[in-house]
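All protein chains of the complex are present and in place, except for one that has been dropped.
When the chains are written out, they are named A, B, C, D and E in that same order, and each has its own residue count from 1.
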Amino acid sequence: MATVRLIEYENATPEVRAVFDDIKRTRNVAGVNNFCNALANHPMTLKRTWKSAREVMQPGALDPLTKEMIYVAVSVANNCNYCIHSHTASAFAKGMTPEQYAELLAVVGMASETNALATAMKVPVDSQFLAEAGK
Amino acid sequence: MATVRLIEYENATPEVRAVFDDIKRTRNVAGVNNFCNALANHPMTLKRTWKSAREVMQPGALDPLTKEMIYVAVSVANNCNYCIHSHTASAFAKGMTPEQYAELLAVVGMASETNALATAMKVPVDSQFLAEAGK
Amino acid sequence: MATVRLIEYENATPEVRAVFDDIKRTRNVAGVNNFCNALANHPMTLKRTWKSAREVMQPGALDPLTKEMIYVAVSVANNCNYCIHSHTASAFAKGMTPEQYAELLAVVGMASETNALATAMKVPVDSQFLAEAGK
Amino acid sequence: MATVRLIEYENATPEVRAVFDDIKRTRNVAGVNNFCNALANHPMTLKRTWKSAREVMQPGALDPLTKEMIYVAVSVANNCNYCIHSHTASAFAKGMTPEQYAELLAVVGMASETNALATAMKVPVDSQFLAEAGK
Amino acid sequence: MATVRLIEYENATPEVRAVFDDIKRTRNVAGVNNFCNALANHPMTLKRTWKSAREVMQPGALDPLTKEMIYVAVSVANNCNYCIHSHTASAFAKGMTPEQYAELLAVVGMASETNALATAMKVPVDSQFLAEAGK
Partner (left out) sequence: MATVRLIEYENATPEVRAVFDDIKRTRNVAGVNNFCNALANHPMTLKRTWKSAREVMQPGALDPLTKEMIYVAVSVANNCNYCIHSHTASAFAKGMTPEQYAELLAVVGMASETNALATAMKVPVDSQFLAEAGK
């Protein structure tokens, strides 16, 4: 159960409806998801989040599926229940194969293990890694 | 300063040297990095980690650069200093462009923000996301 | 389902009942919440936690609502389901308005995004920030 | 050492300089901080982040100091070295007293402890907390 | 609801069945748990994870119960719902007493609190702690 009301289209203000309309048009969907209904309690946050998502997730130097898989990886590491479900579903909708998903998870798991080991032992960063940085 | 000694090739046991040799051959590098020198304190962990890394990071349904960028994303979310440096350097070495890196970071940042918002509001997962799962 | 039994007043030892009575009196409530019922499995932890909470959350240089909002922010960042619900409810009970709640969440989200970006790029701390420290 | 170059004003493009100028004017400072110099590698992210920060951190239902203390709390929970330093310094610059800082930290510490305990025991959320939600 | 199908023995490939058989024999149980059924979607990950678990969790310099309690502590800190439940149950099955469990949780809670405080204040590490390291 959410800590806020989910604001549906029919109960939304014109300001919120305009954002919902833009989301539906852009994503070509019949309705917005619960996250947007929740954000609608604060139109300023809804607008900013939607604007950022559109800008960040658009095709660019990385293709949309790669971006979506990175989104899943971060959501897993941050343990966000909603985002794991929604972005895993989005990645499948964008063509992620079961084999790609399995390899994505394998990398996430492996990274989590070595992250813990390197952090535990406070391994100093090799100078060649630093030398690469900011070139 | 590490919590363990960094074991260099010259001070390593034959068991550890065999792993170091395999790493150097596989990665075509002159020496192993500090993380491997640290893991060498426990040959069983060194061997297992190297074996897993080789298996998980090999080309498959996902290409090596995509895997490396996912590794960076997880390392950032887990805040591993060593891994952020080493895997960002590896991604650049595998051809990541500055523009790809910038977009990778933008996705990581955006995901972190919406992860926090969805978690804070305890947004219930939309049924269509669940319906997709496990199909 | 909890990993421990929830110990209700009627099944509690006199030692635990004394703490429950103190909580009910101090908070002016009819019963303690599930977290206290769970902690009651280890009276020493129940007593210590209650004593700390009373000391830390009392009005001081920060007012109780500000403290409660900080509690919510940390619980979101740590992703504690129980604490997000209980402390968000407490903050509303202490007078948090929907607009304050929305701004609290916006800050939590924004911070999570820039935390990730600064961590990813390993931005060195500006000397003026360090100079301020510990003055 | 950062993973990106820090782009100073003199080396910045006109597009980036315009953002730097706006930051300096709005914050009434002589120069931007390292985080902005790092973000300048990707003008789109610099612009978006600055725009969001200005919107989110402006005075509203919460005063700027309260927002800054919430920012510190989240940065601690997310363990962002740069953000802990920069936002703690900002909070002091906005008038946070040592006593307020001490109470802020006490709440952050206490929350972290009970977050862990509630998570460990999987304490079910009390129905009255859920009933409050979304009213 | 999982994001993958749970693959039961009767629907498993011979390759997966062989791993399931080994797990059942080694742990002396009638069936594998849901985590293994989920991992079975990617036989390579199932095999690697099972091999690692068997190697890491075997009796050694630390006894199995101590290892299991450390597993619980990490799962709490990482907030993994499944792992908290499964490894807490395993620890009880290996003889953990309620009093030991209570003390385990008290340490986890205390550590989480001082972790936050030390991180918030950026306390420099005492030289004697560094001197001890790697001896």
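Basically, a contact is a pair of C-beta atoms (placed from the backbone, for glycine too) under 8 Å apart; a residue touches a chain by one contact, two chains touch by 3 or more.
Everything numeric here is computed off the predicted structure, so don't read it as measured data.
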## Note on the structure
Shown chains contacted by the missing chain are A, B, C, D, E
### Summary
For chain A, residues touching the missing partner are 72, 76-77, 79, 81, 84-85, 88, 105, 108-117, 119-122
### Message
Applying the definition given at the start, please give the residues of chain C touching the unseen chain.
### Response
1-6, 44, 48, 52, 55-56, 130, 133-135
### Query
Can you name the residues of chain D that touch the chain not displayed here?
79, 84-85, 88, 98-99, 101-103, 105-106, 109, 116, 122
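One rule holds in what follows: only the chains that are shown with their structure count from here on.
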### Query
Any chains in contact with both chain B and chain E?
A, C, D
### Task
Identify the chain pair with more contacting C-beta pairs: C-D or A-D.
C-D
### Rounded Å distance, chain A centre to chain E centre (Cα mean)
27
### Message
Can you work out the whole-Å distance between the CA centroids of chain D and chain E?
### Response
34
### Message
Among all residues of chain C, which ones touch two or more of the remaining chains?
### Response
3-4, 45, 49, 74, 76-81, 84-85, 88, 99, 102-103, 105-106, 108-117, 119-122, 133
